[in-house]
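First the structure, in the form of structure tokens, and then the observations on it.
With one protein chain held back, the other chains of the complex are shown just where they sit.
So, chain A:
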Amino acid sequence: MAAAETFYDVIRRQGITRRSFTKFCSLTAASLGLGAGGPAAIAHALETKPRLPVIWMHGLECTCCSESFIRSAHPLAKDVILSMISLDYDDTIMAAAGHQADAILTETREKHAGNYVLAVEGNPPLNEDGMYCIDGGRPFVEKLREMAAGAKFVVAWGSCASWGCVQAAKPNPTHAVPIDKVILDKPIIKIPGCPPIAEVMTGVLSYILTFDQLPELDRQGRPKMFYSQRIHDKCYRRPHFDAGQFVESWDDEGARKGYCLYKMGCKGPTTYNACSTVRWNNGVSFPIQSGHGCIGCSENAFWDQGPFYDRLTNIPYFPVEANADVVGGTAAAIVAGAVAIHAGVTAIRSTIKSGEKTEA
């Protein structure tokens, strides 16, 4: 495999036409929000830059990120990106297996040291020295550290790699941790979601591969271009929210009319993701459009911010499952009761006292 091979060479070798290639460039530029010169810049980069190998590893996870990825709405994006990356390593979808597959890891690490992208789906569990996730006879965490050491960029796919997701939900028996707890010295980009939206995944990967740098990240390490606004900010049911028109139960008139799902526990107001703009499955729909609230799948520890179906969620760190109104309301009632009793005692005592005084 010649190191000097460009993306364009690879793409053409896969039988993709020049015409499709330019279309892909325009499409990607548009989805990344690049300006008028965007398509040309992408085309130029892909034609001249040597291909950046991508290694895709799987830790504790459910493979929903891969499932989402291979369903990238635009067939062009899918073909192009897949042809770019399947050349290297992805144990779930590549042809090689066993020692052959492991050999690719070693080869990439040696041949492209410091010059490949490590994409991680899932996360490493740390308990029992990482024994809860064995990959090729070794704890996944060891393999992860090894491959990260030579990587140029690390991509954290999905909520597992980014935040921990379900396996890290309380009480987290395997001590699963997001990858940035293990990989400390590499630039990491987080693409949270359970799974992330396919177009977001391919868009980010295209950006990294073409420009050889990470896109601008926010405070939590997510690409600003896709995670700058909450579902609620762009939700098409938002006018019903502002009006005060809510679904109150799953089969009511409001549900049929498509009112806001806030009272049904929609987490749109606290969730940063592109669902309400990019949508899912070729832009067909997204959960809210299908009548179900957002569960906040791209947010940190969303499993511990339940219930999914109540607006007021349980207080974290509180031993009993109860929301702020239950705990606060009870506490306020107790204090009010104590105040009433105190007032009563005060009144009785002063009556007795004034009685004593008149008697004396």
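The rule we apply is simple: a residue touches a chain if its C-beta (ideal position, glycine included) is under 8 Å from a C-beta of that chain, and two chains touch if they have at least 3 such contacts; residues count from 1.
Basically, contacts and distances are computed from a predicted model.
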(message) Leaving aside the chains you can see, what is the UniProt protein name of the one that's missing? Options: "Anaerobic glycerol-3-phosphate dehydrogenase subunit B", "Transport permease protein", "Glutathione import ATP-binding protein GsiA" or "Probable Ni/Fe-hydrogenase B-type cytochrome subunit".
(response) "Probable Ni/Fe-hydrogenase B-type cytochrome subunit"
(request) Kindly state which of the options A:67, A:146 or A:218 is in contact with the chain not pictured. (result) A:218
(request) Have a look at A:6, A:115, A:270 or A:289 and name the one touching the chain we're not showing. (result) A:270
(request) Identify the residues of chain A touching the omitted chain, counting contacts across the whole complex. (result) 163, 218-220, 224, 228-230, 233, 239-248, 253-254, 259, 262-263, 267, 269-270, 296, 299-302, 305, 311-316, 323-325, 327-329, 331-332, 335-336, 339, 342-343, 345-346, 349-350
